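Take a look at the structure set out below.
Only one protein chain is missing; all other protein chains are in place.
Labels run A and B following the written order; every chain starts at residue 1.
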Amino acid sequence: MLLTLDILTTAAILFIVSIGLLAIFGVLKIINFAHGAWLTVGAYCAVVTAKLGLNPWAALPLAFAVGAALGGLAEHFIIRPLYRRPLDAILATWGLGIVVGQLVTLAFGRDVQLTPNLYAGTVEILGVDYSAYRLVAFGIALAIGTLFALIIERTRLGLSARAVIMNETLARSLGIDTGRVRLVVFMIGAGFAGLAGVLLTPLTSVDPNMGVSWLIGAFMLVMVADASYLALAAACLVFGAAQVLISTFVSPILGSIAIAVLAALVLRISPKGFSRA
Amino acid sequence: MLETLPVTERAAAAPGRRLSRAAPFVVAALAALALWIAPLFLDTFAVNVLTRSMIYAVLAVTVDLLWGFAGILTFGQAAFFGIGAYATAMILAAYGATPLGIAAAVAAALVAPALLGLAVGWLSFYHRSTPLYASVISLVVPIVVVQLIYSGGEWTGSSSGLVGFDVLPFEIEGYFRLAALFLIVVTLAAWILVRADAGRALVALRDNEARCAYLGLNPRRLQIRLTAALAGIAGLAGFLFANASGVVAPENAGFLFGTELVIWVALGGRGTLLGPVLGTIAIDYLAANLSGDLPFLWQLLLGTAFVAIIILLPGGLADLVGRLWRALPVGRREPAPPRLVARVAGTEATGTGIPILKVENLAKAYGALTVLEGIDLEIRAGELVSLVGPNGAGKTTLMRCLSDGTEPFKGAIAVGGTPITGLTPNRIVGLGVGRKFQVASVFESLSVADCLRLARAPHDGLNPVGQAETLGLPQAALDVLRMTGLDRLLTRPTRLLSHGQKQALELAMVVALEPRLILLDEPTAGLTKAERTTIGTVLKALTAGGRIAAVLVEHDLDFVREISSRIVVLHQGRLVLDGTVEDVVGSELVRTIYSGGAHG
């Protein structure tokens, strides 16, 4: 039972962390290696919220807004010149991540920051005591997934984004402003990354480099999911389960590389990953 | 024999060439001398830091060869470096710095990373693999290696690393000199490699992997070997690092260090070798001096510079220096072109009665859409067959099936009696099939002569240390060059050629392969009238000898009428007509097809 809960909540957290990266990769075909920095920025929004004495949940809208605003700037000045050089875009966004990390360090210092817990305590569920926050996180992941699905499936922006993913030339010839679609999607992706940063604060220590440790896992999940959020959810479940099971029964260290190794193997066998299934 | 340079001019070029060939050795010797005496003038701190910087610069050279030349963006060199360093530390800790222990450490530091490099290469490169996938794997490798180090317990010292093992009996000056020599040797070897004919193959891989395969080179094997060899070099750098520093830590193998290497190479200037070497030394040395006082500001400046360089100056600082240098009014010598030599083509008899190409009941579908169905075709030496038909008839798909056996198709295709099902393009080239693409497929960063030399590589090999002074080509390829004037442009970079010249160059490259069967997809698209005539003449002359067959897809029916010995008409995926020019021209069926009446 504990194992099942661990798997579900781990998958939920992976999904929260990866969804912003997926949105950007799907539409822009660009891998945003500054994703880790956006997670960090989001977490520091929680730090700021706490310092201002606000309700910890107020950090969520703040982080989304800050992430989206920074994302807009990044898209305009860094991503746009590099659409035709996708490998260089990985490097430039990585460099941006370094810059953001150092700015955070200059502003807040390099020490670990304490943030108030968003939702403390444990609850008893089916006979085991379990961290209430991890359960809340599971619910939030469902909510974020639903919100994302609604944006993609129901809004005009989501439709335009899908059109750009499927056939950008046709989208452009029909009069869709593909540049604007890219900008907005990048802002939303960065905003979601900011949200994820806040949601990570109860689970991990907050320091200027916290985002990097999440980046590779998110990156590999997105590679496997290609551009599909349903495939991402599936990948989070499968690889999250592998991580939990290997950590529990084999070794935590092997568990920590399970996602990267398994995803690499899946991609070797099927370059489109889970999205084909 | 065809000589392009007048005798006097060639005589004048020879000494200059000899001089320029000696120059790298002279520079390397001078650099070695300067670095040998440098420790006398530097303080201990500088000697220590620069020793490390020079070892890192060796890694930068390997990253540059992979990324700057072969186009493989890698974060994985750190892992190979770390394995070399750990292998050294573990062996020296166990056996001490005895001659045997040191020999074992060197061997392990070279072999272990190289073996892992082979495995990584095998995983990263396969038929239809993407550059992004290789980068993804190169990210995963250091992460895995670091976790293995963490889980190594006492063997690897886990997170605190290994310290206090025996090392080579050198003073710090000794390590400095050793590192300097190692760096100079590696850089010089890399320099010689990339300027040699064989080094051009790396750039060719980066520019156009498909063309490499369709020249019969095996891109996958080249990439895997390069990965393994450079993993070994990185491992040796790790050996030196472990000895010089006396400490190895998991960070030395980590992904972050891998990204730092890429940053140094990018700032120095990818694809220039010296840029990354000097960039790495300068940045690492500056970092050691500045990061004590301004740790965050330094990283901030470095990150900002990196982003700016990637966006604005992808060639790095070396590119900037290069531009300034070229702006100086210094006399510069054009590189001397190689001498063109006619090579007598092999004269093996082809009159064995086996058709060069035999297609039986070929069918191909993309999902539910049937593109080809029930195609039967036999082509014999000496034939020049034109494949015509309206848009969507399946002509290009047929060409693709003929040249790539990994395309999923039904039915049988045999070249000279050998079935090609499942064969990769480079192996089909080995059977004697040359393919010219619709959009001229050449190597944009290479010169005309280099492109032609790569086309001869399967026959003549490539010089691994120097540039051959002659370029031997079959007479037919020489004819293409002469008729199109390319024989006077041998040193010109391909990207500066006109569209027509590129098409002609690609044709010359395909002809240089000495194929038995040439496949040409719209060889005259976008060409002028004169250029079309030239290509037509070449094709007729080639097949007239009776040893070679050609199949071309063509829309210009005037052209088809002029040159073909036979015309095959495809319509909606089926072969509807196969006959002489007279049979097809004026055929009522063809008129109907082209007027659109046969639709649906």
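Remarks
As a working rule, a residue touches a chain if its C-beta (ideal position, glycine included) is under 8 Å from a C-beta of that chain, and two chains touch if they have at least 3 such contacts.
FYI, contacts and distances are computed from a predicted model.
Look at the chain that isn't drawn here: its UniProt entry, checked against "Gluconate 2-dehydrogenase subunit 3 family protein", "ABC transporter ATP-binding protein", "Polynucleotide kinase-phosphatase" or "Cytochrome aa3 subunit 2", names it "ABC transporter ATP-binding protein".
Within the set A:Thr4, A:Asn55 or A:Asn167, the residue that contacts the chain not displayed is A:Asn167. Within the complete assembly, A:Ile176 is the residue of A:Leu5, A:Ala50 or A:Ile176 that touches the hidden chain. The residue from B:Val388, B:Leu473, B:Leu505 or B:Ile535 that touches the chain not shown here is B:Val388.
For chain A, the residues in touch with the chain missing from this view are 156, 159-160, 162-163, 166-167, 169-177. Touching residues on chain B toward the chain that is not drawn are 388, 390-392, 439, 497-499, 502, 522, 525-526, 555-557, 560-561, 567, 584-587, 590-591, 594-597, 599-600.
Going forward, only the chains that are shown with their structure count from here on.
Taking each chain's centre as the average of its CA atoms, chain A and chain B sit 36 Å apart. Interface of chain B with chain A (complex): residues 73, 123, 126, 128-133, 135-137, 139-140, 143-144, 147, 150-151, 255-256, 259, 262-263, 266, 296-297, 299-300, 302-304, 306-307, 310-311, 314. Contacts from chain A toward chain B in the complex involve residues 31, 78, 81-82, 85-88, 90-92, 94-99, 101-103, 105-106, 110, 212, 216, 219-220, 223, 251, 253-254, 256-257, 260-261, 264, 267-268, 271.
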